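Written below as structure tokens is the structure these notes are about.
Heads up, one of the protein chains got dropped from this complex, but the rest are sitting where they should.
Chain nomenclature is as follows: A, B, C and D, assigned in order of appearance, with residue numbering initiated at 1 for each chain independently.
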Amino acid sequence: MARFLLGALDRRATPIALVLLVVAVLVPVAHLGLPASHPLHVPTYIVALVGKYLCYALLAVALNLVWGYCGILSLGHGAFFALGGYAMGMYLMRQIGSRGVYGNPTLPDFMVFLNWKSLPWYWHGFDQFWFAALMVLLVPGLLAFVFGWFAFRSRVTGVYLSIITQALTYALLLAFFRNDMGFGGNNGLTDFKDMLGFNIQSSTTRSALFAASAIALALGVLITSAIVRSKFGKVLIAVRDAESRTRFLGYRVEHVKLFAFVVSACMAGVAGALYVPQVGIINPSEFAPANSIEVVIWTAVGGRATLAGPIVGALLVNGMKTWFTGALPEAWLFVLGGLFVAVTLFLPRGIVGTLAHGWNALAERRRAAAAEGGRDPEPKPSDLEPAPAE
Amino acid sequence: FDGAAAAQDTIKVGILHSLSGTMAISETTLKDVMLMLIEEQNAKGGLLGKKLEPVVVDPASDWPLFAEKARELISQQKVAAVFGCWTSVSRKSVLPVFEELDSILFYPVQYEGEESSRNVFYTGAAPNQQAIPAVDYLMNEEGVKRWVLAGTDYVYPRTTNKILEQYLKDHGVAQEDIMINYTPFGHSDWQTIVSDIKAFGSAGKKTAVVSTINGDANVPFYKELGNQGVSAEDIPVVAFSVGEEELAGIDTAPLVGHLAAWNYFMSVDTPENDEFIEKWQTFIKNDKRVTNDPMEAHYIGFNMWVKAVEKAGTTDPDKVIDAMIGVSVPNLTGGYSAMLPNHHITKPVLIGEIQDDGQFDVVWETPGLVAGDEWSDFLPESKVLISDWRAPLSCGNFNVETGKCGGKGM
Amino acid sequence: MLTVESIDLHYGAAQALRRVSLVAEPGEVTCVLGRNGVGKTSLMRAIVGQHPASGGRILFEGRPLTGSPSARARAGIGYVPQGREIFPLLTVKENLETGYAPLPRKERTVPGEVFELFPVLQSMLGRRGGDLSGGQQQQLAIGRALVTRPKLLVLDEPTEGIQPSIIKDIGRAIVYLKEKVGLAIVLVEQYLDFARELADRVAIMDRGEVVFTGTAADLDDDAVRRHLTV
Amino acid sequence: MTSFLRMIVILLALCTAAAPGAHAEADPGALLAGLGAGDYDATEAAIARIVATGDARFAPALAALGSGDLYTRKSDGRVVIGRKAGGRELALIDPLSGDALGEAASRELEKIRVNNRIRRAVRSAIGVLTLMSPNRAVRLAAANSIFASPDPESLEALDAALAAEKDPQVQAAMERARAASILASDRPEAEKVAAIETVAARGGRDALSILTPLANSENEAVKSAAAAGIARVESVLAMWDAAQNVWYGISLGSVLLLAAIGLAITFGVMGVINMAHGEMVMLGAYTTFVVQEIIRTSAPWLFDWSLVIALPLAFLVAGAAGFVIERGIIRWLYGRPLETLLATWGISLILQQAVRSLFGPTNREVGNPSWMSGAFELGGLTITYNRLWIVVFTLAVFALLLFVTRFTTFGLQMRAVTQNRRMAASMGIRTPWIDAFTFALGSGIAGIAGVALSQVGNVSPSLGQGYIIDSFMVVVFGGVGNLWGTLVGALSLGVLNKFLEPYAGAVLGKILVLVLIILFIQKRPRGLFAQRGRAVES
């Protein structure tokens, strides 16, 4: 595994991972170590905000693995994120213990006032952190496995797959809304007190969660990079571009997709699990189809099928959302909507994709100039774009 | 841009209502009413000699964004208090932020109760200030014997219906005379449910519907009622989430006689209300705009806050929180509302019938003010809890049986 | 009728055509020969407007040809692309009817010679184009181009994947179209015998350039060996 | 109900004089004054006293009471009818004579409060008082309203009316009303059993609600007759219930279809993942709102035509928006279908916010024209007019669209362009126009869907968001690119939903439908009406 990940450290992945690790160290230090008056002090507000963004970024990285590199446009990735979040939320709920408003030592408050008599079976075990942590990976992974197993075996592709992933998350949304499900209905899980014995609102816990998010994101990037750089990555792209042809070469396309899908779902689950203690609530709206579509949007804005794209997209879009909902509360949708339109029109490969392409094209031109009138210049995929018909 | 100097000569007031997304339909009005109230206060000379400065943000009907924006308002913008939220989940989402940063939230919407935070003032109705009087009215005035409890499937209706179910049973209603039905948010096809209600109502006993159906789903619900000819004489519907604003989107001619229970109606004929309506319509530059109950709640909440700040002589949250209790201000229905030690307020309860002009005609009201009861007496675990934020108890969920303050885990 | 004057064509940074010139006259077949990847298809795309030329100019009936592909089709250029490009979900009949676009309403019929040339199309009118065999699609592509009643017909390797008897038919059709109908025809071919038989003029391309022009008779073994062998 | 009362008032105003009081002994003024004398109990008692007179001259006063138009004049305590007369003044009318009494400000009057209990009493009182009306329609309505709120007090009046009644239909209605009233009284067993028979023969839910309480009767004979009657009514109802459910399903399905059908063009045919589709529907709905607003203020008599006027306008407005979007944005994205998702999502945000800024964030009222209000009975089916018209309208739109795509040159070129834009251009097809008009067509259809959907739901800036997911679901479930698939998909999802709902409830029913869609797609990975063959596989 380590060797596999180290193999991922190339010209593109290394700087991203390094930046993230530096952030993981410096931000907590600046938050905890510097007095509030210090100009370099990072306030709680920023730690909480950026920590949340990092989780979103990891979710986008997860989506990019399946969408960017394997062509599976999942419109239901929010479901895996939310499931990871719920697993963590259940742990945090159990940690409240008898500190709930009704003082019931086992039942969470919402169960008490809706007359639950005992803890439903699926809530057992979540008082243990290791169990919850396992479930963070297992529940989204298993759902992705079962769902993917059937869908890929039945060769559901393209928009059909997109729409059933959307149906999946929508069905989960409705299910988790139901109070009878035992997950707190619309209000979800809230009122968390502590995690592993640390007060969830303390600066140290916040810093630790922040660092964990940054490191998880770095790992997500490295895993993606390792997968994409391997021969398996070439198979993924082959599946994306000509699925049926890949089959005729003897690749079990359904296994390839399933693997990517499950890995991606687990990543999304981790993102959700880190997100919940930082925002303090998990509620069914995380399953809303629109949320999953937004993840696609972040990835597209940043540049799909690039390592840094999903991160840049998630940070930029959410950053703009934060900024403009405060600065232009009545017009921010114009700004954000305009951004999406502008990116599609002017940065067709997303921000990172376009930059990388521009850079490559420049390098290309220089090389061509150096080679002086070489007869076989090498076109890049951009040149393959059919010219507009008229 | 606003340096320390500027921050000192204004007092910032946060407004945390969704201006986009699904809740914008209800919450935008509350943002506007807050702007009006602040403008008016400034015209009166501001507060403590400083101008009030509204800080509007858009949490976009996105619950985690509510928490983020709350933190931004308190720790970045340094507001003195926040007026905001509509849905319970948004309140739940911001609650830890207000507690952590020790600030003040005024929550203006009727809700399910079962909560009392030191940092929140609940100016909307608790279930006993809306649901129970409405049921009393139907039982006594209309002789209703059979009940449909229809609601959107979320916590407010669930809890309200739990409370009502217990209440009805305590009043001798049999289980088979209660039908409970839940629908998803934004439910738009009511054909089956309305016809089920008709069927349920044809058992020879007077039947009524208690509706906790949420905002958006109401228009198609009432349209279907009207079209299927369910008239108020036969099966009246009493709603807790339908006010003047919701009715503005419906042709109410077929709905005359259906009911709503609130603590305020625009049609209430008092000089305070006339003045409020006039100011509102002038402010919003539209003489057709209606007023509603949560607007009144903000009106009350804002005036209480102003009074408490004046009393405390500072906007410091701790001092203001302490000063709030006992503050009493005029409401718009001709009386006074007072802030109780449990951070809920006293309110009159009014039952109104829908008129063909989209207004409500008050057909009944409680003889006096009803005190908001945060911990319902009709839920077994909650019966034993009380809340009192005054020293020395200073507890939101004090268990009178064990003598312990639950939330502190003691 | 068609004069290509010294055009260049680029795919991004890569140059596919260099100062290519070509002439086609009514009642004549101009044949373009060349190995794989020398730019034959690129030249055809430039003529029909599917890819812009980056230098030089193209004249059609004496006027510069600059419009969109659809304008060129309406001006009388019919195109049979390499790879057939049948509309896969349209029936054979509908595929043929797409050729009505440039025609005035009363002329909107499928000319009889299409079915005479390719009787198989007649029997498959209701089948979806994409379901046809490769050779059948090729026949449909030629038929479809004829529906537009072109003055200039551009054929990019029309015999590819076609059974021998029909290749002969296509040969006969080309002769008929140039002699009886008086079309100008530009034909890309790899199949030398076929080309020799039909061509009035020949252009051989190599590495994006025209390296030989002349009549079919001029096409001596030397030129062939130099530019067409591996 | 109020409109029923209004009608009675009008009819009565025409013929009050013709109905001389039979038992007029008390002072009518005093009787009327009793209506406004106290609380609801007092009002109800006063109504009972008026009924006891049997004097039809009181009917207009009662009708005005029911519709909330009856006042006590503060100056002299006289009870008067007040009608809105232009400004803030009310025109006063004497309830008995119908004479005009001048105008008064509402402050000078005290409204007599009514609630549902009073309205029920009024309804049955008018029934009793108008049983002898010379007008057939009034008598029929009177009999029916007694049936709806039976009252032993009315038996005497019914008997008298029956003796005089010649019209067989009215007679039958009176018989039923009489039977219902007998069942509410303490008449002897034999009469009750016969009455049960009459009521059960009529059938329907109303009959059930009269019979059900009798099933617990002390009296054995009545009890068993009631049980038999109930069983009889219920067996008929059960049969109709199934049919009713199918109808609900079809009508839900047609709403889904209507919402999806424009998307079947922009997404199904053109392949644009059009997240702004819902906003096109919204534009159509807002167009309807604006049309109605203008009609309301400047030509109220046109109101019943408002939808007919709104249809072409909505098509133009949404179609023009679609045209602009295609020319401005979508056309740069052909060949990059996934990017259309990003761009149209952006457009959708912008349009929502634009409408919010322009029309405000709250619901706007779009009224039903009279021909789309109410319901009629078809056997045991209740069919509401608005649903019926929507089903008819949807099928008409579908047929039209099918015709355009299948049998017109535009349709052919549209399909050719979307399958191979470059080759279509080389065939001489003006692809930019075809693209723009196709997108405009899909958007325009979404716009007219908005006109119809404004009749069943909210008209608010987030209207479109409510339909977008279902629309994609329908198009994909049916099979992308196949209009028939969209039709069958929408209707079968509608019916399925409605059959699951009674068992599973609305929430679980919806979840089940989604799960079934997921499972179904496993069986048919390209939807219900899958495109098959080589063409689609590669």
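FYI, a residue touches a chain if its C-beta (ideal position, glycine included) is under 8 Å from a C-beta of that chain, and two chains touch if they have at least 3 such contacts.
Everything below uses one rule, namely that contacts and distances are computed from a predicted model.
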Choices "NADH-quinone oxidoreductase subunit I 2", "ATPase", "High-affinity zinc uptake system membrane protein ZnuB" or "Urea ABC transporter ATP-binding protein UrtD" - which one is the UniProt name of the chain not shown: "Urea ABC transporter ATP-binding protein UrtD"
Sole contact to the chain not displayed, among C:Val32, C:Leu96, C:Val110 or C:Ile166: C:Ile166
Residue in contact with the excluded chain [from A:Val25, A:Leu196 or A:Leu249]: A:Leu249
Contact partner of the left-out chain, one of C:Ala24, C:Leu132 or C:Leu177: C:Leu132
Residue ranges of chain A at the interface with the undisplayed chain: 4, 227, 230-232, 234-235, 237-238, 241-242, 244-253, 255-256, 259, 376, 378-381, 383-384
Hidden partner interface residues of chain C, rising order: 11, 14, 35-37, 41, 82-83, 120, 127, 131-136, 138-139, 157, 160-169, 190-193, 228-230
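By definition in this document, only the chains that are shown with their structure count from here on.
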Chain A and chain D, separation of their C-alpha mean positions in angstrom: 45
Chain B residues counted as touching two or more neighbouring chains: 19-20, 153, 182, 184
Chain A: positions in contact with at least two other chains: 174, 177-178, 330, 333, 389-390
Contacting chain pairs - touch in the sense defined above: A-B, A-C, A-D, B-D, C-D
Touching residues on chain D, where the partner in the complex is chain C: 409, 412-413, 415-416, 419-420, 422-431, 481, 531, 533-536
Contact set on chain D toward chain B in their complex: 1-3, 40, 68, 113, 115-117, 119-120, 123, 148-149, 205-206, 208-214, 244-245, 248, 251-252, 255, 352-353, 356, 360-365, 367-368, 373-375, 382, 384-387, 455-462, 465-466, 497-498, 501-502, 505-507, 510
Chain D-touching residues of chain A, taken from the complex the two chains share: 73, 147, 150-151, 154-157, 159-160, 163-164, 166-168, 170-171, 174-175, 177-178, 244, 289-290, 293, 296-297, 300-301, 330-331, 333-334, 336-341, 343-345, 348, 385-386, 388-390
